[in-house]
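All protein chains but one are shown in place.
Going by the order they are written in, the chains are A, B and C; count residues from 1 in each one.
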Amino acid sequence: MYIQETKYRVRYADTDQMGYVYYGNYARLYEIGRVEALRSLGFSYKEMEDSGVMMPVYENHSKYIAPALYDELLTIRTTVKTIPSARVVFHYEILNSADKIVHTGETTLVFVKMENNRLTTAPKDLLEKLNPFFEK
Amino acid sequence: MYIQETKYRVRYADTDQMGYVYYGNYARLYEIGRVEALRSLGFSYKEMEDSGVMMPVYENHSKYIAPALYDELLTIRTTVKTIPSARVVFHYEILNSADKIVHTGETTLVFVKMENNRLTTAPKDLLEKLNPFFEK
Amino acid sequence: MYIQETKYRVRYADTDQMGYVYYGNYARLYEIGRVEALRSLGFSYKEMEDSGVMMPVYENHSKYIAPALYDELLTIRTTVKTIPSARVVFHYEILNSADKIVHTGETTLVFVKMENNRLTTAPKDLLEKLNPFFEK
Partner (left out) sequence: MYIQETKYRVRYADTDQMGYVYYGNYARLYEIGRVEALRSLGFSYKEMEDSGVMMPVYENHSKYIAPALYDELLTIRTTVKTIPSARVVFHYEILNSADKIVHTGETTLVFVKMENNRLTTAPKDLLEKLNPFFEK
């Protein structure tokens, strides 16, 4: 299992007139969570794209437990629970400044070769960097 | 069962560098779908808020079947499959200009009294407008 | 002079915790205004891009006169005041449901050949469609 945490400051741009983070804006937080989780591992999503493989989202599931509010410094805790193959699943817990979990999410992404738009499997480089976290 | 369809033109603002609608922007499409579905019924979400009841999102589930592309005129098909009580569930199918379903989603919202931030049940007015679609 | 009007319904996604349309979201309204103004003329921005010319924004100026509010049906009035050459300037007036101008904007865009990323001039087809509005 691989776990990583990133901080995110809620901006006015994220809020709606309820005074909450708009429900659609958590997708940005997930994106930040997973890209920074990979970066911490020494893996750059951008370089993967430059090498011709992109990772579109296939499925997403979100639970809104409590509102996240303007100017809060949130923690995005991103977890990879199983070694990716044709798909990779990221789990997210979002904690507010009082360390309470206010939101959880789960995103499944697939690997696509950009030259032919065909599904492929997780890059070897990514697997090598994740493997140490999954060895017994 | 209550079904309604709304059109949505994809904007540059919705796309990302994959050339797809960014995965987080479907939330806006769902919002448009459910608010217009209610408006078609003669029910105004805004008036419900003005009367002191808001409807925050509690849960969301999305499936990305195929990309939606810039300038496509999408159809957002919104369905209410069961009469709301403490919660209301909206189902969405998003069809591209070739009438292919490219995306499905499902959002659960709750009713909250704004004066005390407490959960409440669906307004009587909403139920009265939905009831004819659920009678045998 | 060429003037065109498009309607836009304010969504929760557009608002911020002041209960106003977030100041950055007017860019979307301008985009809708100018693309629909061109479409009304029989000119498709998408087709121009497909033919290899894109139109990035070079400069933007916005005046926030009064807030636009949730669920208002705004009018985006887009004006082209001079025939484009190397640049095209769009002026926008945004009117609320009471027909009051709540916002004005002005965007300058340039034409760029996508194959070499070089500046170019307005496509002939666009000029032909705009010319009748500028003849004496």
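Everything that follows uses one rule, which is that contacts are C-beta pairs under 8 Å (C-beta built on N, C-alpha and C of every residue); 3 or more make two chains touch, one makes a residue touch a chain.
Note that the coordinates shown come from a computational prediction; the quantities given were computed from them, not determined experimentally.
Asks: One chain isn't shown here. Among C:A27, C:I83, C:I101 or C:L127, which residue touches it?
Replies: Answering carefully, the residue with contact to the hidden chain is C:A27.
Asks: Which residues does subunit C use to touch the chain missing from this display?
Replies: 18, 20, 22-28, 31, 54, 56-64, 67
Asks: Residue by residue, what part of subunit A touches the chain that was omitted?
Replies: Against the left-out chain, subunit A lists 9, 11-13, 27-28, 31-32, 35, 44-46, 70-71.
Asks: What does the interface between subunit B and the hidden chain look like in terms of residue numbers?
Replies: 12-13, 15-19, 22, 24, 70
To be clear about the criterion, only the chains that are shown with their structure count from here on.
Asks: With touch defined as above, tell me whether subunit A and subunit B contact each other through largely the same residue numbers, more than half shared, or through different ones.
Replies: Over half shared, hence same.
Asks: Fitting on CA atoms only, what is the rotation between the copies subunit B and subunit C? Please report it in degrees, nearest 5.
Replies: The two chains, subunit B and subunit C, differ by a rotation of 180 degrees.
Asks: Measuring centre to centre with CA averages, how many angstrom lie between subunit A and subunit C?
Replies: Computed value for the inter-centroid distance: 34 Å.
Asks: Using Cα averages as centroids, what's the distance between subunit B and subunit C in whole Å?
Replies: Chain centres of subunit B and subunit C, defined by C-alpha means, are spaced 28 Å apart.
Asks: So the centre of each chain is just the mean of its C-alpha atoms; given that, what is the distance between subunit A and subunit B in Å?
Replies: Once rounded, the distance between the two centres reads 24 Å.
Asks: Can you list every residue of subunit C that touches 2 or more other chains, as numbers and ranges?
Replies: Answer for subunit C, listing residues that touch two or more other chains: 12-13, 70.
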